[in-house]
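A protein chain is absent from this complex, but the other protein chains hold their places.
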């Protein structure tokens, strides 16, 4: 279900993620390599941060990424230091392909996206909603597991809009995962959750690769370097140099460069505001 | 907010409601006459019943009715004995123009549509959801007051799928109105509700014209006759004759014929399976 | 490029082509078996004929077939004796995914759909348009090769709206193929054309399987029998019996039944108004 990419570093064009790389998100929308089903055609979304505005911009569409002329144009001209891009594969048979169900979700300065799903989510949805504050409850506009999880994450972020950190973001993810697992235990014991999640405030980020199913976990990679750029269709990440840093966290490597590393199972990667990265085991006792 | 029409009688084309009459729903989508704002451009929907299938068919779109080529074609060829048609004016500023938020809503054999709104609905939404059974809760996919009210109505209809009646449908509407008013009293006292509602199972129907605001109520008309037909753009309802009956319940008269009568304020009209009509005051003690 | 199915026979539900069979068009929209690229996600369209109206009804959408709730509902309730269904794979990189570019095309009683493409079509488009009558010219609203070819076919059909035949339809296809090949010879010699075409007037039909490329031709099958029906997801064509006949012409077999036969390369199948079928070599000297 779905593919996504997070970028942080010097300003790049959205196209450097979405259209230019050999295994761009557009390419993955029809030919994802590391999912059993290569198609991610149920809409897409972008969130990006601009100077002097804490609230990220967003562009979402329920039509497939590969044929969206607006996406091609926006990707060409939009530059940002922090970009989230997501292509959706809706859970089969739900007919909920709608703009409101496309990722990234956002709330204040926070943005969120998800690759995976919670089979049987309908059976925990009600309890999840009951656990939310009124503000969290009011956030949820659609029926997807992803949007509900973002509301869970926001339970831990509300009040921190101006002063969050990658630790805080990671904790929010951990609490979200833990909360989902608790709900599963109570309502659909034996079921699993597939939770590759990204959460950012534009300067910090956390991303987890999590599955409670010993037999399957969705792919997730990190690429840390100095500068990420595309020259035509050839995209590359340079080695880190002095204070210049760039980070890619992506469901699949965007190119064949050597710097992509799989995030280990049930780990969380933390990106601080200096673009330093720390990866540690996800704490489920959160 | 919104305009709608219900038809019951011998088979007619959907076009006889939507495109052909002088004041057709397409015409009302840009030039509604009895709303302060004449525009109803936030999507539309049709539900219609077919022989040998209790579940109504439905066609909805988030684009405006006036420019939808599919609607024009479907209206031309689709014949039915029971048709619900709705054009939407979304509550301003909510950006929730989505197919999932278009009326009619449906559940099993039941279909539902709403003209009006509940100002401050966000403040009662949570309590409303809490009052629902698990089945009712699972029905709600979007954030609109209308869909939530249909879930309320279904609380009273579940289990009656095979043997409903216009009395049962009217009671469901009354309980829905009463439920909404109770929630308003508890959470947003002094606020009002504008609830013109239609509920049908394809053979019976109930429709209420209700407002708790002494200063405003949306228009609603009923037209009882023998046969409704369009000859070109001239549409007419004949006088009742023997057992041939047809009923129109519509936010606005579709033509200038003499048979349109305003449903009185806070009344409910009941249409039984012989297309007999009874109108009575809405019972708020439901 | 694209997949399609034509049905003629006793009334069936559109769902019997589009959603129910094991290899339904919905299935082919993501997992076509006989194209190098299994994805047909650039919109879809239906045309179907109704009693007492020569003009076919049509429903098209630029969104993918697999997630379209309206399609699922219409397919369930729409019955017809003649149905054309098409799922589109737009020529890569053209960004012309639009409702107006979805098949089937229609003009008066005639409907048309295409699987294939003409590489370098832009270089013959102008000459093709110049060869059209004013009526033919006025038909063309978009840039696709398919719509232009339908205008070519209509050159040979105009005036025959009330009295066409499968021979006439087949000739129109042959003249279209010949016209395209002539234009290629003049403007882009050495280029090829991939032209699997269906043309119908609701009672008769012709379908050709044509490629000028010795190395590639798109698949096309015909299935002649007595009655086609689906029982749940099991769809079958019975043996012909007395006067009961049904015909399927489809890019891919919809099920695993024994009656599917490949139409030979560069042949045309003619279906007359008694649902008799004749297959003969396509006449390029048309």
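Note that the chains take the letters A, B and C in the order they are written out, and that residue 1 is the start of every chain.
Convention: contacts are C-beta pairs under 8 Å (C-beta built on N, C-alpha and C of every residue); 3 or more make two chains touch, one makes a residue touch a chain.
Everything quoted here is computed from the prediction, not taken from an experiment.
The chain that is not displayed touches the following shown chains in the complete assembly: A, B, C. For the options B:72, B:138, B:236 or B:262, the residue in contact with the chain missing from this view is B:72. From the set B:62, B:77 or B:195, the residue in touch with the chain omitted from the display is B:62, counting the whole complex. With the whole complex as reference, residues 30, 39, 41-42, 62-64, 66-69, 72, 90, 95, 97 of subunit B touch the missing chain. Contact residues of subunit A toward the unshown chain are 50, 53, 57-61, 69-70, 73-74, 76-77, 99.
Contacts to the hidden chain, counted on subunit C, fall at residues 96, 98-100, 122, 125-126, 129-130, 134, 137-138, 141-143.
Note that in this section only the chains that are shown with their structure count from here on.
Although subunit A and subunit C share one sequence, what matters here is the overlap of their interface residues, and that overlap exceeds half of the numbers used. Averaged Cα coordinates give subunit A a centre that lies 41 Å from the centre of subunit C. Across the assembly, subunit A contributes no residue that touches 2 or more other chains.
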